[in-house]
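In this view, the complex is presented without one of its protein chains, the others remaining in place.
Right after this comes subunit A.
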């Protein structure tokens, strides 16, 4: 059946492979590099010899070259052989090598190459990377919190590692580096706490990252999508966060963080679905408020997903269940509307999606104006023109608002998209359709895994001890145990009791 639908696979013609293009000889390397305008290669007279200096202008720190390299090379009388450079340069990283591959890699990463003859195979490579063009660490904008640290990751990997290690100055914090990407040679760091993180999780992550065969890795989101257990799912299976405090908290719970060069976002896993609705602020406010706000977030997710499908189902199929006092406002707002409830809902939902999408693409200031103007004007006008009922307008905008409460941006988007299948099923089968769609989603969620761990944990499989920090966040003296579901070791009962006590003097 359906054989005609299947396409025959095409022969692969694209065979250029830039990953193994190391040159055989230094001559080739230099000649080829000179094809780029930013490659500098020139002879320089020193006290005893004449040397050749080569580097990529954009990649090196010019000031460092002029202050810490050139004066020593030119004026130092002890500079007789390349080995002397190790002693005379005030830079720790000076290597003498004739490994052409290493020379090429380092050259491209902002090292300076010094040779005696123009095509001498033996070279000294001096570290001079340019850090000046990094964006400073700035306030987190995607996961904003009023209380608590404001720092967010930036595009520079080392700076991100600093943000993490500063908060966890212990040797148990391990950073494993893997370089992936045939062209981009992106450095990827897998961070974990030795003795806390489960070895199995770590192996899974390392294995999956090593297996990645991409040419370039522009962002950690690429990694997320590739190493996700189910790439067909709309649900994100790893948390994407820009907050170092969140990363550190989760490392402490036994999760594993993945950071990649050039990406201001870290990935965290394995995760359970409830973590996507936890905001750092839940931990910075008292546990009662934190739990309450988290609970509100859960409610708003449910509302956001089911409000408009229920409207469609009730108005199309189940008019019986409308309370008598709600009948008048519902009907009188719909009397003049020529569409069935589905079209009405789809029209408004798409309008909101449009506003969101346009607002996200435009520059911030224009975007804000657009959001307000578009929201008010289009909403009001479509009600007055009799295209939508004003009750629906309220429901749709409330559910849009509710969907923005989810702190993890990727999950918020999923929640926004999730309602469309529900609307579709509600329009076809009413309440039965909603239940049907819900069953599909639930089955999918139950089967989903994050790095091989169940996605619905600790709700299913039920882990009562882990529930202390899911729907509600209990006070910190109840959160002394790490989640069982992450496979970490637990402190003993007595120790927990001891830790819960307040050690005041007056007793």
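The criterion applied here is as follows: a contact is a pair of C-beta atoms (placed from the backbone, for glycine too) under 8 Å apart; a residue touches a chain by one contact, two chains touch by 3 or more; residues count from 1.
Assume contacts and distances are computed from a predicted model.
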item: Hidden subunit of the complex - UniProt protein name among "Ger(X)C family spore germination protein", "RNA polymerase sigma-70 factor, ECF subfamily", "ABC-2 type transport system permease protein" or "ABC transporter domain-containing protein"; value: "Ger(X)C family spore germination protein"
item: Which of A:330, A:398, A:448 or A:467 contacts the chain that the document leaves out; value: A:330
item: Hidden partner chain, touching residue among A:58, A:170, A:296 or A:322; value: A:322
item: Residue of A:264, A:309 or A:341 touching the missing chain in the full complex; value: A:341
item: Missing-chain contacts mapped onto subunit A; value: 1-2, 314-317, 319-320, 322, 324, 327-337, 340-341, 425, 428-430, 432-433, 436
